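Here the complex is missing one protein chain, while the rest keep their positions.
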Amino acid sequence: MAEPMKIRATLQGDVADVRILMMHPMETGQRKDAKGEIVPLHFIQSVVVTHNGKTVLDAQWSQAISRNPFLGLHVKGAKAGDKIAVTWTDNKNEKRTDEVAVTPGS
Amino acid sequence: MLKLRGGIAAIAFLCLSGGAYAADPLAVGRQMLADDNPGDLWAQRGERLFHEKRGPKQASLDQCDLGVGPGKVEGAFAQLPRYFSDTDKVQDLESRLLTCMVELQGLTREDIVKNRFGNLDRMSDMEALVSFIGSKSNGMKMNVRLSHQKEYDMYKAGEYIFFRRNGPLDFSCATCHTENGKRIRLQDLPNMTDPKQMQAVVATAWPAYRGTQSTVRTMQHRLSDCNWQMRLPDLGYASDMSVALTTYLNRSGNGGMIELPGVRR
Partner (left out) sequence: MKTIKIALLCTPVVVALGCASYPDQPTTQKIAETMVSGAYPGMPAALVKRSVQDRSQQICSKTGETTLSQQETAEVAQAARTSMKYPASGKLMGDWKVGAKLSYDGGGGRIVGGKVEKRKENGASCSNCHLLDPREVNAGNVGPSLAGYGAQRGNSEAVVKYTYEKVYNAWAYFPCSNMPRMGHNGHLTPEQISHVVAYLVDPQSPVNKK
């Protein structure tokens, strides 16, 4: 079971400032482990962000994205309490979905 | 590659906000790293591990006394290292966690020590637990007190060791860490005899997420790393020497406002 993401969604006017931290090895398929064997390709292939169920970002990633990646985005037309859900799927078909409510800004 | 869907445009941002950049770009960069620090995921994992029933005794760490009462984690980090009467010794956080994991959960010291530092193939439980417990002192000031005789002894021993030159390069901690404005290549060196610099240092490390290592590293790891560069053998995990140095250094940073885990290169 993959590590939960850390998601913050803070309202600034009518824009939600969304910050996502993911834990993932993002293996490039070029690294050798301590025994000298290639560690197989293992990376997040797709990231989908929804706002109240409606897709607002659909990203295709490659192994060039770094380990434990960070993703930030702005979502227009958001209100406090709206649901922001993030789903990542990797090349081994493992997936993880986490959801937060948009919090009012300070 | 990004595909935009639906009527609501989502813009993934990569760039900085305008004005602050010119003044001190490094400070802006450090703030960005601090705001979105992968180390927070280690603290998350550590919280889970703390409450999880593990080991042959199938117990959690909910009865672990880190110096402020069994199971209490708020403020624990800020007052470590300290004397514990049940073990009759001064212990730092990692040493105390070792005690708890062995006594309460029945895990073996060897197994925990073998996995003390994570790598790209395997995560360390200790790094997660330290991140969690460190974060539970956020907003508080570092406050290592000396009252038991062994605490005084530990502090003075740590100071002595800080200045002790040895090894093929004649290094002591003092060789690199007693002057202002010094750096090894491009890595700035804090002056550890300056209380103000120490307050800034202990506030955000250690534990801190180290980008070059892709994991959170702890104080024990930092001391090991220094030991490695000094051309000395592998430092004993949670050894008295490491706890003495930690006592001396953390106390030097008393008053620093804790914000853990931090982030480093």
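Note that the chains are named A and B in the order they appear, and that numbering of residues resets to 1 at the start of each chain.
In this text, a contact is a pair of C-beta atoms (placed from the backbone, for glycine too) under 8 Å apart; a residue touches a chain by one contact, two chains touch by 3 or more.
Nothing here was measured: the structure is a model prediction, and the numbers come from that model.
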Going by the whole complex, the chain not shown touches B
Sort through B:Ala157, B:Val202, B:Leu249 or B:Val263 and give me the one touching the missing partner chain.
B:Ala157
Which of these, B:Lys53, B:Arg122 or B:Arg145, touches the one chain of the complex that we don't see?
B:Arg145
Of B:Arg48, B:Arg231 or B:Arg265, the residue in touch with the unshown chain:
B:Arg231
From the listed residues B:Asp62, B:Asp240 or B:Glu259, report the one that touches the chain absent from this view.
B:Asp240
By the contact criterion defined above, which parts of chain B meet the unshown chain? Give residue numbers in ascending order.
68-69, 145-149, 151-153, 155-157, 159-172, 175-176, 179, 181-187, 189, 193, 228-229, 231-236, 239-242, 244
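Basically, only the chains that are shown with their structure count from here on.
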Chain centres from averaged Cα atoms put chain A and chain B apart, in whole Å, by 27
Touching chain A in the complex: which residues of chain B?
1-6, 8-14, 35-38, 40-41, 44-45, 119-121, 214
Can you list the residues on chain A that touch chain B in the complex?
3-6, 19, 21-23, 25, 31, 33-34, 39, 49, 51, 54-60, 67-68, 70-77
